[in-house]
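Presented below is the structure to which this report refers.
The other protein chains are all here in position, but one chain of the complex has been omitted.
The block that comes next holds subunit A.
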Amino acid sequence: MSGVTMNEPLVADDAPRASRTLNRPSLPRWTPAALAAASVALGTGIGLGAGLSSRIQWGLIAVLLFIGGTYALAARVEGRRQAKDRLATSLVWVCFVLAVIPLVSLGWETISRGSKVLDGGFLSHSMAGVLTIQPGGGVYHAIIGTLEQVGIATAIAAPIGLLTAVYLVEYGRGRLAKAVTFFVDVMTGIPSIVAGLFILSFWILMLDFGYSGFAGSMALAILMMPVVVRSTEEMLKLVPNELREASLALGVPKWRTILKVVLPTAIGGIATGVMLAVARIAGESAPIVLLVFGSQLINNNPFDGAQSSLPYYIYEQWAAGNEASYDRAWAAALVLIAFVMILNLVARGIARWKAPKGGHR
């Protein structure tokens, strides 16, 4: 390929020919956009004309037309190599659109179907005395459950995760640190249902405690720990070494250096990491199904008796399988997504606000 391009400068003394090779014919800039519009129109037309019921088929036809059209047109006008380049570009754009479609659809469905029954009453009532086929009822008990379970899980997992990260960054060397690093990574990939089964076999089947919010919290804590460790570790590594050295040189003991210098410097990032971890476990439903068991009633005590939680509530209402319960499931999904997104946004806000400033000025 380099040979082809090298040939052109060699004939540069032949002025008219050089100008011809330099100004290779190329498609105008608006071509991809026009092609995309045309293929969407054609796809819709074919879909309508052939009576294809599924929109997905329309989309597939449009995509194929777009990719094929781009390649054919570019190959005719610009040559094979440019055509391949355009083919890759259009494929990449198609991939991007493919990824955005489910996100938009999911957001749209949740908001439009969820806002039907979502109001103050929905947020402040439980399902006590409401038959699943009746409209009405609410998520109050599930919100209480989620907040308590996630709160306890955070109270367990955040300190352990933080200390582990401190160990890995500030003290860690040798075999133990390597093993911890590796298993933290592996632990990130534990399926939530396996964490649930572990607590089930240990807490409920062996120690014979009943189903409770606390059992669920322990499983959630297992899922949360590695995430906290990983993000805290990254943040602690960003703290400039000069700060530690300055503090140690002033005679401050190492543990006070860590507590008073290292951690405060990284606190913004650490808080972000913890909140993202909270957002992740707030949506977990598998361990809740195994350990908390679900309930229609308000149970404020996470240590005794079955509770509900938002994800579990969605599952339960979906399983009930009628219009009224579907409405409730969508509304609960909207509440859950809003909760998770707010956590995400706040976390990112903190990250930006408290971003570690560089060690050198």
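Here, a residue touches a chain if its C-beta (ideal position, glycine included) is under 8 Å from a C-beta of that chain, and two chains touch if they have at least 3 such contacts; residues count from 1.
Convention: contacts and distances are computed from a predicted model.
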- Task: Among "Anti-sigma F factor", "Phosphate transport system permease protein", "Cytochrome c oxidase subunit 1" or "proton-translocating NAD(P)(+) transhydrogenase", find the name that the UniProt record gives to the complex chain excluded from display.
- Result: "Phosphate transport system permease protein"
- Among the options A:34, A:128, A:179 or A:297, which residue touches the chain absent from this view? A:179
- Item | Contact partner of the left-out chain, one of A:128, A:155, A:238 or A:297 | A:238
- For subunit A, the residues touching the chain missing from this view: 1-2, 4-5, 52-57, 60, 81-82, 84-85, 87-89, 91-96, 98-100, 102-103, 105-106, 109-110, 159-161, 163-164, 166-173, 176-177, 179-180, 182-195, 197-198, 200-202, 205-206, 222, 225-226, 229, 237-238, 241, 244-245, 248-256, 258-259, 279-280, 282-286, 289-290, 311, 314-315, 318, 326, 329-330, 333, 336-337, 340-341, 344
